[in-house]
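One protein chain is absent from this view; the other protein chains keep their places.
The letters A and B name the chains in turn, as written, and every chain counts its residues from 1.
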Amino acid sequence: MLREITLGQYYPVDSVIHKMDPRTKLFATVIYILSIFCFRGPIGFVAITAGLIAVIYLSKVPFSFMVRGLKAIVFILVFAGILNLFMTPGRELISIWKFTVTYEGAKSASLMLFRMIYLIIGTSVMTLTTTPNQLTDGLETALKPFAKIKVPVHEIAMMMSIALRFIPILVEETDKIMKAQMARGADFESGGIIKKVKSMVPLLVPLFVSAFRRANDLALAMEARCYHGGEGRTKMIPLHYEHRDKVAYVVVIVYIVLIFILRKFA
Amino acid sequence: MSFIEAKNLVHEYIMRDDEGNVEGVQVALDDMDLNVEKGQFIAVLGHNGSGKSTFAKHLNALLVPSEGTLFVDGMDTRDESKTFDIRQKAGMVFQNPDNQIIASVVQEDVGFGPENIGVESDEIWTRVENSLKAVGMWKYREHSPNKLSGGQKQRVAIAGVMAMEPECIVLDEPTAMLDPDGRKEVLEAIHKLNKEKGVTIILITHYMEEVVDADYVYVMDQGKVVMEGTPTGVFSQVETLKEYRLDVPQITLLAYELKQQGVPLRDGILTREEFVQEMDRICR
Partner (left out) sequence: MSLILDNVSYVYSQGNAYEKKALDGINLKIEDGEFIGIIGHTGSGKSTLIQHLNGLLKATDGKIYFDGEDIYDKDYELRDLRMQVGMVFQYPEHQLFDETVFKDVCFGPRNQGLPEKDVQLRGYEALKNVGLNEKYFDVSPFELSGGQKRRAAIAGVIAMKPRVLILDEPTAGLDPRGKDEILDMIAANHQRYGNTVILVSHSMEDVAKYVDRIIVMDDGKIKYDDEPREVFKYYKELEKIGLAAPQVTYLMNDLRENGYPVSTDVTTVDEAKSAILKLFKIQT
């Protein structure tokens, strides 16, 4: 179950999207996220969907792979959906026993689900087509102006890239410890909320211990390879824009204008 | 002066209680002397807790002597201005393959070291290619480390060190977490680097089979060098090794036990070939 999390996984194929400069992809992703929060009307929805499908197609990453990221948050989706569905006051749509579904509730629930799902898929496109190192390189360069006001941009970027590398390892580790404790009769499923929280202790303590041990080891290994912060560091893959990036920027700008116009007329 | 020279090397870990007061001192290295010449393949044996890992960290200036001195290629490890030069000269490979790979793509990880020491981009690529080819991992350059076997991960780690063009590689139990295949891969890789590129190898281990082909062996116990010599010399002292919680290869043990029973085999037989030769010598 835990292995299903695709966050931070890179899918190595050769595509236009893969080759693009990470800054271009970051910019496009930010615009995309903004667009799913401020679009209006069904035509706007169609435009966003079309854009997303086009990018997924170009990325050559199987669609099933992107959707897998959703599985991990199905619970949250359902929970938030139900909450929205029943808790929003307004005109009555249907009423079942004590619960009333309002017209507004149905609308806000479906809008919320759409946003969450599109958010996950959209950001998956980004992480699946960009190696974590490129991603953090992109972030580091994009955030460089903030370094002037003493924001530790390089350190943040490095931490992110390490976090991304270790997420799958820690996920696997969680799985292993969980199994080991289950073999000792631990029960992670039954019981009330307090019992459940308590039953997590045998899982969480070893997990933290292991995370600290790994962090310690990794720090040593980095030091041994002469790591000493961002100063004087060169880049294996220096970032520079190619022709395709310029095209991509033009496409993104057209997209912004389109969403804006559709918003006006919706 | 030898390439690596440890003289009266002492390392003390200071134990503190919760308030930061000194509770006690644990001596991890106790008056240790050791020399390594350029191009040698050295093995350091010792049980868990014998101080061999602490020693490894000294070679890379990750730790500095509490007393005594350690010189790496003429540089004093206590001299902070030389720290990065030392780390570049004597690269280090650790035990856990997962905890020393930083990047999520093989080639980017190999480039991490050169990036840190400010090598130009083009040159980094050349080095990455050469190092990955040297350990036979070039075709995996675009893979995620998570999808590799333990032996492959360790070879990536070795390539990561090679890309810094060191003269010496220190490997701290690099095979302890690997299966037999992985162990073989890693040993073949380091022997190849030693022979073909003349890289000095310091292999820290407790697997006796890995030591058989070393030029010289040191055995550590309680922070001291307690035995040293050629593999044949060291392995002929079966009882002493057992005292130090170590073992000998099965063939050596068999020859030793036969000798105890009166079969006139020589001491320190390490391989099957040697054993058969000895049998031929005494029987024909």
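Assume contacts are C-beta pairs under 8 Å (C-beta built on N, C-alpha and C of every residue); 3 or more make two chains touch, one makes a residue touch a chain.
Keep in mind the model is a prediction, meaning the values are calculated, not measured.
Participant: Sort by label and list the shown chains the missing chain touches.
Facilitator: Within the full complex, the chain not displayed touches A, B.
Participant: Looking beyond the chains shown, say which of B:V27, B:M75 or B:M279 touches the absent one.
Facilitator: In the complete complex, the chain left out is touched by residue B:M279.
Participant: Just name the one of B:G24, B:G118 or B:P180 that touches the chain not displayed here.
Facilitator: Of these options, the touching residue for the absent chain is B:P180.
Participant: Of the residues listed, A:I96, A:I149 or A:A183, which one is in contact with the missing chain?
Facilitator: A:A183
Participant: Using the touch rule from the top, list residues of chain A that touch the missing partner.
Facilitator: For chain A, the residues touching the absent chain are 62, 64, 173, 176-177, 179-187, 201-202, 205-206, 209-210.
Participant: State which residues belonging to chain B touch the missing partner chain.
Facilitator: 47-49, 149-150, 176-177, 179-182, 206, 208, 242, 245-247, 249-251, 253-254, 257-258, 261-263, 272-273, 275-276, 279-280, 283
Definition applied: only the chains that are shown with their structure count from here on.
Participant: In their complex, what parts of chain B are in touch with chain A?
Facilitator: That would be residues 57, 60, 62, 84, 87-88, 91-92, 94, 96, 98-105, 107-108, 111-121, 124-125, 128, 142-146, 160-161, 164 of chain B.
Participant: Under the definition above, what is the set of chain A residues touching chain B in their complex?
Facilitator: Contact set of chain A toward chain B: 8-10, 12, 131-133, 161-162, 164-165, 168-169, 213-214, 217-218, 220-228, 232-238.
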